[in-house]
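The structure under discussion appears below in the form of structure tokens.
Presenting chain A:
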Amino acid sequence: MSITQILFWFLSILTIFSALMVITRKNPVYSVLWLIITFIAISGHYILLNAQFLAVVNVIVYAGAIMVLFLFVIMLMNLDADAEQTKNKWLQLAGVVAGGCLLLILVAALKGAENQAKTVEMGTGSIGLIENLGQVLFKQYILPFEISSVLFLSAMVGAVVIGKKN
Partner candidate 1 sequence: MNVLILSTLWGIVMMFGGLIFKKTGAATYFAVAGILLLLLGSVGDVSGVVITKSTFGGMLNFQGYTELFLTVVLVSVLFYFLLSGRDIEAVGPGGFDYYALVFFVITGITLCASYNNLLMLFLGIEILSIPLYILTGSDKKNLKSNEAALKYFLMGSFSTGIMLLGIAFIYGDSGRFDLGTANLPFGMMITTLPALTKAGLLLLLFAMAFKVSVAPFHFWTPDVYDGAPTVFTSFMATIVKAGGFIAFLKLFGEGYAKSEYTWGLAMLVLIVATLLIGNLTAVFQQSAKRMMAYSSIAQAGFMLMAVYAHNSFATDGLLVYTASYCLATIGVFAVLTRVKDHSYEGFNGLAKKEPLLALTMAICLLSLAGIPLTGGFLGKYYMLTALVKAGQGPYMLVFAVLCAAVSVYYYFRLIQAMYFKDGNPALSPVSTGLKTGMVGLTILIILLGVIPYDLLLNWQLFF
Partner candidate 2 sequence: MLALLLILIPLVTGCVTFLLKQGSAAKIWSLLASVATLGVSIAAAVDKDASARTFKGDWLSDLGASFSLHIDGMGAILVLLTGISLVLVLVSTYHNTYKNPSVYYGLMLLSQAGLMGVFLAADGLLFYFFWELALIPVYFLSSGWGGERRIQVTFKFFIYTFVGSLIMLVGLLYLYALNPESSFALESLYRVHLTPDQQDILFWMFFVAFAIKMPIFPFHTWQPDTYEQSPTSVTMILSGVMVKMGLLGVIRWVVPIFPEAVHHFENVVIGLSVVGMVYASLIAFRQDDLKRMVAYSSIAHIGLMCAAVFSSSQIGFQGVLVQLFNHGINIIGLWIVIDAIEQRLGTRKMSELGGLATTAPSLAILLVIMSLANVALPLTNAFIGEFLMFDGLYQFNVWYMAFAGLSIILGAVYTLRMVQMVIYGKENALTSTMPDLKLNQKLMLAGITILIIVYGVYPEPLFRMTEETVHAIIAQLK
């Protein structure tokens, strides 16, 4: 049981647990916090996989910016625990069952033999480093990069249209 494996199992359990907490907490604020933990755990995975760039971006963008945004909105609306009365039990149950079924189906669909042998290289490998990513991104993936600017533009315009007083 190498250290990586231990870390892997630890992070995995942490991720799943905190994800479960996210969806079970009554109080939105707690959910947000748990979600942050989840993201951090996932970043941990990235590090294990030697994808530092993504790990960093994940922490900065997700755990940082985005989550703060969420938190901010929640605060703004000061939704506290009892703000959300639980939705009707049956629907919730149905939701859980449906999610479970989806999980089962996916697992059943994916337990193909061909993946048994393949392994993921941990720690080593340089593709996750900024230098390499940068090379590919600005050569091969220049178009998507530019296009995503359009995405942001539209998001921006959209936010303006929605936000602007009339």
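Selection criteria: all candidates are chains of the complex that A comes from, given by their letters.
Methods note: contacts are C-beta pairs under 8 Å (C-beta built on N, C-alpha and C of every residue); 3 or more make two chains touch, one makes a residue touch a chain; residues count from 1.
Just so we're clear, the structure is a prediction, and the values are computed from it rather than from any experiment.
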| item | value |
| --- | --- |
| Options 1 or 2: the chain contacting chain A in this complex | 1 |
| Sites on chain A touched by candidate 1 in the complex | 106, 109-112, 114-115, 139-144, 147-148, 150-151, 153-155, 157-158, 160-162, 164, 166 |
